[in-house]
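Missing here: one protein chain of the complex. Every other protein chain is in place.
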Amino acid sequence: MNSKMRVAILGATGTVGQKFITLLTDHPYFEVAELVASERSAGKRYVDACAWKQNTPIPGYIADMQVKSLEDTLDSPVLFSGLDSSVAGAAEERYARLGHVVISNSKNHRMEEDVPLVIPEINPDHLSLIAGQKWDGAIITNSNCSTMFLAMALAPLHETFGVEAVQVTTMQAISGAGYPGVASYDILGNIIPYIGGEEEKMEIESQKILGTLADGKVVDADFVVSAQCNRVPVVDGHTETVSFSLKKKASLEELRSVMAGFRGLPQELKLPSAPDHPILMMDDADRPQPSRDVWLEKGMATVVGRLRPCNVLDYRMVIMGHNTVRGAAGAAVLNAETMFRLGLFGDNPAEDYNTEELKRRAYALSTDGMRDVVCSK
Amino acid sequence: MNSKMRVAILGATGTVGQKFITLLTDHPYFEVAELVASERSAGKRYVDACAWKQNTPIPGYIADMQVKSLEDTLDSPVLFSGLDSSVAGAAEERYARLGHVVISNSKNHRMEEDVPLVIPEINPDHLSLIAGQKWDGAIITNSNCSTMFLAMALAPLHETFGVEAVQVTTMQAISGAGYPGVASYDILGNIIPYIGGEEEKMEIESQKILGTLADGKVVDADFVVSAQCNRVPVVDGHTETVSFSLKKKASLEELRSVMAGFRGLPQELKLPSAPDHPILMMDDADRPQPSRDVWLEKGMATVVGRLRPCNVLDYRMVIMGHNTVRGAAGAAVLNAETMFRLGLFGDNPAEDYNTEELKRRAYALSTDGMRDVVCSK
Amino acid sequence: MNSKMRVAILGATGTVGQKFITLLTDHPYFEVAELVASERSAGKRYVDACAWKQNTPIPGYIADMQVKSLEDTLDSPVLFSGLDSSVAGAAEERYARLGHVVISNSKNHRMEEDVPLVIPEINPDHLSLIAGQKWDGAIITNSNCSTMFLAMALAPLHETFGVEAVQVTTMQAISGAGYPGVASYDILGNIIPYIGGEEEKMEIESQKILGTLADGKVVDADFVVSAQCNRVPVVDGHTETVSFSLKKKASLEELRSVMAGFRGLPQELKLPSAPDHPILMMDDADRPQPSRDVWLEKGMATVVGRLRPCNVLDYRMVIMGHNTVRGAAGAAVLNAETMFRLGLFGDNPAEDYNTEELKRRAYALSTDGMRDVVCSK
Partner (left out) sequence: MNSKMRVAILGATGTVGQKFITLLTDHPYFEVAELVASERSAGKRYVDACAWKQNTPIPGYIADMQVKSLEDTLDSPVLFSGLDSSVAGAAEERYARLGHVVISNSKNHRMEEDVPLVIPEINPDHLSLIAGQKWDGAIITNSNCSTMFLAMALAPLHETFGVEAVQVTTMQAISGAGYPGVASYDILGNIIPYIGGEEEKMEIESQKILGTLADGKVVDADFVVSAQCNRVPVVDGHTETVSFSLKKKASLEELRSVMAGFRGLPQELKLPSAPDHPILMMDDADRPQPSRDVWLEKGMATVVGRLRPCNVLDYRMVIMGHNTVRGAAGAAVLNAETMFRLGLFGDNPAEDYNTEELKRRAYALSTDGMRDVVCSK
């Protein structure tokens, strides 16, 4: 008996879609059953439709799969979306209306009031928002890649000491721009001190993720963020310098301690994609570095170094993580794993997923709390 | 009759030394008469002693010049020093004691009380400090490369509105580390979030440069700076993201106006190496960029873009400049040109330079003001 | 009285078009009077239509010029074409039919029997082919960028010793692919061992360029070329390793001598864009290098190093040159300068250009020889 849940990948030929395939191959909960892409690719074998850019070959079971179009009916209950934002808005909504659970990496729905923007180590309770979504199915989103590492690094600080203000400058890898993305003529030996929309995303998404649920709504965290985003000639791994002030006084040692000790629901549930240490502290003066540290914890860690006092705000630090793993496809997969183990897909997800149960259990999350609903799978 | 002043280059085979040669060839005030390097190079022809790394060939008159050692007696009154900091301290002091004027790019003496740390657009009056130096000759320094662009961008803001606090993150080119400098294995496709001593330099040097003279001493500017320095895979051009708060309220338009209108003594005197616009404002959202803009104003500009409000401090911006030209050798040359035209080397520098006159005129700078002493050359 | 000839630039917003603008600004013979681009840009001011990628600002007289479309009538007699090959074929032909002289960098017409493929140091006599062209005007082409440096390096060897066989491996800069060209994700820290159509171009174009005119036709040179073309993460400058065998025995010293001494018509006529040394020999074991040597002779040289015996063929060497200057726009400009000074545009090109005279003089080239027709301008 196959206990795996069938899933589809939307935008399967793009860079996020390819990463989904890589991460979901041999996954214990999910099995890739459908590949969906634009009209141009639809009807072709995946291997013919896709300019595969991963460092491992296309998995055999994927290569010959026929690509479906965004118009086709899908029979997988769960859809991982790596759709381009130009089409993600309408397409994801349509699928949600049809009863699918869309686990989306796209920006389109992130800031909607009833759409959870989830990092399961931080705010898995926000998943209960889907109980109130207007669709039969649901849309769940993960954050922008740069926001991910910032929110993760701030989470234990905010919980313990209260974050007040944050200055962040990013140095972002080119893989974050998709494919073909940044022209080599623009970035080889160069810095581009601008990424459209990125600064705004970092500034508002982190407030929502670290916000609290009250009466079924997210109350944004009340710190302010100022982000300055740069593209750098690095392939994988976003590096960020961060300065921050806290509401309560805290010693350097206390900061280190709460960051190093930070664990969340994914660690508790030992989810397949969960890093042992969501925050990995490094001591060397010149770390983290993308080319050395990006694959720590299989690309699922937020690596933090150089934590030290700041002359202007209270403290400063350098953070780094894998933008297409923890910062994109891996984040979505971890969201899906969390939902799976919280029982949102039912007690026997491979067989009895239904939208009423999904909504009922999502609602229960907000009333019964999370611990009671964890699925024993 | 040759009206040019004979100068020597200390550390002539290094990267800063090579840049001095390039900038001083066909210079209207100075002529390179002596090349000085370490014991290993001394006695050799320059072309044999030097791993020339510039994009233009070694000038013919330089190639065959015999390299002198740091032990040799020099007869040039002015010495441009690109010495490594491991030897610059003692060597520069010895030369100053012998009556030479050492125009130094090295860090060793910058923060000494009686040594001027000069950017002639900002604090040419600090040159009067040399009147009080304990040596017959003098040591004049320019700032660290990253400090240069920060101090320049802040100067008109500080003068007009008063700077209160500054957050800066740098993305520094590898040429700033000299040669061989950064190993390619460490930086190709990578970011190194640490440059030893750099953050401290930025934090204190900018306070001294923007400080005021009182009773023959520099009173540091009272703003605080927090710097986070990174090495990036760029050959030439340091990029910096800056956030700052001001003492007086100022509109974006006022800021733009004082920055774009900023001019100093080098512009007034039309010094050979002076940029027309010491601060060059760019409007495009994605500028400045090192590979596109580093040679604007012959590498002597501080290029500023993306000036806009900040959520945490008052405003933020991106600044960029050529680290080995305006940030190093070019800065020293401009210092020397300033001294030349201020008459510190005498009315007829090629012939009548003497140390007493140097001291007398330096003292006059602080009493009579700068305008009265400008040399008509 | 303005003695300059009015010229238009086709494909003015592209990378080759931009380089044409840079090279033709302040040109002694030509003045840019019209800018032509695709429908999308037509009607806009150049500064609005163009993503300017040069390191110098857009010249003032160009910025506000209104871009014309390929459908518009042009009144400049000479058109520099940097059109994309997808449109160059038909468009250039149409302009030639209308009486314009199209100086083209595009590949489309290069191998046509009556179209000269010219490097003026090597085969300026091939310009006489235009006498037989079926159009009122004419099309003149320069070679592919990689072919340029190979043909130039082989020219004196072929003339003196006869080239028999050539093996060449290229390492080509990304600027050769235009803009946006190569995706950064494909080339950052990578090598792409394939450039579509490039190997074939190198193999046949060099045979035509080094071919001889007989009865008004080009008889291809009879050597064989085997090319292997690679894209490398370099911005400007194609490097090529070459092995070759000769028909006559020649010593290393003889080779060096004929290469270093090579001069052609552009040098004789002291054309504005002509390098003093079309072939520049370097002695250092590790040269030429693109980042050091690409701007020698203002980007118009073919730099040759490491000339030494080969174990398989007779000799081997490394050659390098600026692919968008000597290898593209600069080559076209030098072709136009050659035609100008050969009098093909008339005795007073700014005023009395006409197509009959063009054809008559082109024919005269093949009968009277080149020396007799040089224009005294």
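A, B and C are the chain letters, set down in written order, and residue numbers restart from 1 in every chain.
Note that a contact is a pair of C-beta atoms (placed from the backbone, for glycine too) under 8 Å apart; a residue touches a chain by one contact, two chains touch by 3 or more.
Values in this document were obtained by computation on a predicted structure and should not be read as measured data.
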{"item": "Sole contact to the chain not displayed, among C:Val234, C:Ala274, C:Ala301 or C:Ala350", "value": "C:Val234"}
{"item": "Sole contact to the chain not displayed, among C:Ile192, C:Leu213 or C:Val258", "value": "C:Ile192"}
{"item": "Touching residue (missing chain; options C:Pro288, C:Gly327 or C:Gly343)", "value": "C:Pro288"}
{"item": "For chain B, residues in touch with the removed chain", "value": "15, 53, 174-175, 179-189, 233-235"}
{"item": "Absent-chain interface as seen on chain A, which is shown", "value": "53, 55, 188-189, 235, 291-293, 295-296"}
{"item": "Interface with the unshown chain - residue positions in chain C", "value": "165-167, 169, 171, 188-194, 196, 203, 224-226, 228, 230, 232-235, 237, 239, 241, 243, 285-292, 305-306, 310-313, 316, 318, 320"}
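One rule holds for everything that comes next: only the chains that are shown with their structure count from here on.
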{"item": "Same vs different contact residues, chain A with chain C, by half of numbers used", "value": "same"}
{"item": "Centroid spacing, where centroids are CA-atom means, of chain A and chain B in whole angstrom", "value": "45"}
{"item": "Chain A, residues touching no fewer than two other chains", "value": "188-189, 233-235"}
